[in-house]
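Only one protein chain is missing; all other protein chains are in place.
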Amino acid sequence: MSLAMSREDLMEYLRQIFPQVHRDFVVEALDEESIVMRLVVEDRHLRPGGTVSGPSMFGLADVSVYAMILARKGRQSLAVTTNSSLDFLRKPEGGKDMIAKCRLLKLGRSLAVGDVLIYSEWSDKPAARATMTYSLPPEGSAAAAFG
Amino acid sequence: MSLAMSREDLMEYLRQIFPQVHRDFVVEALDEESIVMRLVVEDRHLRPGGTVSGPSMFGLADVSVYAMILARKGRQSLAVTTNSSLDFLRKPEGGKDMIAKCRLLKLGRSLAVGDVLIYSEWSDKPAARATMTYSLPPEGSAAAAFG
Amino acid sequence: MSLAMSREDLMEYLRQIFPQVHRDFVVEALDEESIVMRLVVEDRHLRPGGTVSGPSMFGLADVSVYAMILARKGRQSLAVTTNSSLDFLRKPEGGKDMIAKCRLLKLGRSLAVGDVLIYSEWSDKPAARATMTYSLPPEGSAAAAFG
Partner (left out) sequence: MSLAMSREDLMEYLRQIFPQVHRDFVVEALDEESIVMRLVVEDRHLRPGGTVSGPSMFGLADVSVYAMILARKGRQSLAVTTNSSLDFLRKPEGGKDMIAKCRLLKLGRSLAVGDVLIYSEWSDKPAARATMTYSLPPEGSAAAAFG
């Protein structure tokens, strides 16, 4: 088991494939089993009241698991989210970035599953928990990943 | 069982509380048990390849269930998403709005649960399915809703 | 789109493959898109207080979606549950069978997704809601279905 991409490769690749949103996300740490991803919180991620929005936390969890799959399988790999579950546990703290800690629970031939805890920076109590399942297509077409 | 807000009241209220995103959403239909909500798809909702992004579909499901709760409980009601599950079933069609059809499965004293099917406009096969749970705080503070 | 198995074929086949539990389940109705399955509630399905247990409702949802896949794909088909989400909405009524109404939302090459509402018999308010995802292996080995 080893990594197909380094942290630097991964950041460069995310920059290419997500030109609109790449500045939102920073890979803070990466090893064979886990990744730490930062969401650089800006106004567009907020709900009224200054809380980070649900869709922003969904996006952070989704990108974290996707990046972990890329890091293991390499940049040519296609993967499509097929399932997600999220629990919102505590109100995120205003004015702080969010940090996702993701473990890859399974990386099979056709399915990958990753588990994510999301924290307001410096907090030790999670604001949210997520699990994302990705379908990994056997052949080289994105449509194939939808199973 | 009756509605506390009409479709027009609801649209006006969403406009007030979600100033940044209210133009994304249109309440197409509303009755005691269900709501139909349109996501007006624009560039910022898209992933590379022209597909509507996961966070955008999450947001559509979330707003649909929230609006249904408001319609039943009235505008003073506070509600916080505590749990969501989504299944992504088919690739959304490029260049089309998305239509969410939401049923309220439960509206209890402290929890509400809604079920959502999301379609590309004019399609009869769902692109995604979602369930959202909201915590309804007994007292008048948003923080209370986090349980 | 048509059925590979009739209601009678399906009941006979469930009898063969689930010898321990086949008497728990009765296929009440079946068409191309949906199935109605009864759980014949007995003491072993109950929790203290006379409520039908969570594992029994999980099992009912799981069998319903599995039977729907069999009915469409035929008896040789292998399928393994990969994901489930359940919401428990209301306390089941004591001394009543439970009725699951299942729709197949997707039957793809490698994944199938079904949605289930579970009622106490004669009740019109659901006791639970479930979604189950099955992996459908390309080749003839059960292990393959785990992806």
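Should a chain be cited, it is by its letter among A, B and C, assigned in written order, with residues numbered from 1 in that chain.
Note that a contact is a pair of C-beta atoms (placed from the backbone, for glycine too) under 8 Å apart; a residue touches a chain by one contact, two chains touch by 3 or more.
The model shown is predicted, which means the values in this text are computed figures rather than measured ones.
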{"item": "Contacting the left-out chain in the complete assembly, out of A:54, A:92 or A:126", "value": "A:126"}
{"item": "Among C:62, C:93 or C:115, residue touching the chain not depicted", "value": "C:62"}
{"item": "Residues belonging to subunit B that touch the chain removed from view", "value": "82-83, 85, 106, 108-111, 133, 135, 146-147"}
{"item": "Interface with the unshown chain - residue positions in subunit C", "value": "17-20, 44, 48-49, 53-56, 58-59, 62, 80-91, 142-143, 146"}
{"item": "Chain not shown, touching residues in subunit A", "value": "85, 87, 89-90, 105-106, 113, 115, 117, 126, 129, 131, 133"}
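Assume only the chains that are shown with their structure count from here on.
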{"item": "Equivalent interface positions on subunit B and subunit C, same or different at half", "value": "same"}
{"item": "Length of the line joining the C-alpha centres of subunit A and subunit B, rounded to whole Å", "value": "23"}
{"item": "Multi-partner residues of subunit A (each touching 2 or more other chains)", "value": "82-83, 85, 146"}
